[in-house]
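In this view, the complex is presented without one of its protein chains, the others remaining in place.
The block that comes next holds chain A.
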Amino acid sequence: MNLTALQERASLNHQVRVFFAERKVLEVETPALSQAGNTDPFIDSFSVNTPAGLRYLHTSPEYPMKRLLVAGSGDIYQLCKVWRRDESGKRHNPEFTLLEWYRLGFTWRQLMQEVADLLHILIPHLQKPPRFCSYRELFLETVQLDPHVATEAELSACARAHAINIDGDMPAQAWRDLLLTHCVEPQLPTDQLTFVYHYPASQSALAKVDTFDGQRLAERFEVYLGALELGNGYQEQTDSAQNRLILVEDAHTRGNDIPVDERFLAALEQGLPECAGVAVGIDRILMCRMQVNDLKQVIAFPWEVA
């Protein structure tokens, strides 16, 4: 237990609430235990046995917050604990705090600016303005390869050329993820925020996809400070059929171990207003604010001693 970390967290939470109060964004709460879970193939939920059947601890409050947007809540934010199985390390704790918010009528570019405004308040030592850079530009800059056109063989050859030892075959996207985490992220500047945008369409999740320079790309961004990923934002996909398709495909990829959230999908059929949304990791922002390099230094009782 580190008293400074507790005080910094309390003051950060206060700054977040002031920021959104000034911008007339409503603080909301949604259930942490749901009947349906996140079907993303790379995120695993904890399940809890209840008298009412199996429930899932949310991995982000995305689905119920979008149900509120459909119901007419207007701009909303939530500061809450979320849980992700098997994510543990210097930058991961299976239980962590997320700040998620949605802005009606915003484009993802406007939202990036708002994220930058907030992060510059929460991490006061940041002086330089943020850098905005596409996924493609970053790959070209650091590994001299166009991630959208490179084949699986070219991506794996590039990884080996950068002395990454890994056994076996992987799909092209896994090679991109490997190059991103091993080669690209470590090169990101530590004295300014980097916004990375235009991810491959396969990485869209529930973001809109559009054609740019002949490539199908997701209107999605991530924000980093150094190699530390702080948040992930979308131009939210408002087409309910497209949302259903993604959830059902993801559930199938997972082997249908998680029920698709039908209440969420039914709400979207009523019409999700055009909006942009983002989630940022509060514990990691606290790491940046306090300039420490292990998540354990900002969490009162990390997973191992919880």
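Just so we're on the same page, a residue touches a chain if its C-beta (ideal position, glycine included) is under 8 Å from a C-beta of that chain, and two chains touch if they have at least 3 such contacts; residues count from 1.
As a convention for this text, contacts and distances are computed from a predicted model.
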Out of "Sugar ABC transporter ATP-binding protein", "3-phenylpropionate/trans-cinnamate dioxygenase beta subunit", "succinate dehydrogenase" or "Elongation factor P", what name does the UniProt record list for the absent chain? "Elongation factor P"
Contact with the hidden chain, among A:R23, A:R109 or A:H182, goes to A:H182
Using the definition of touch stated at the top, determine which of A:N49, A:Q144 or A:N165 touches the missing chain. A:N165
Positions on chain A where the hidden chain makes contact: 40, 42, 86-92, 163-168, 170, 173-174, 176-178, 180-182, 185, 199, 203, 205, 222, 229, 232
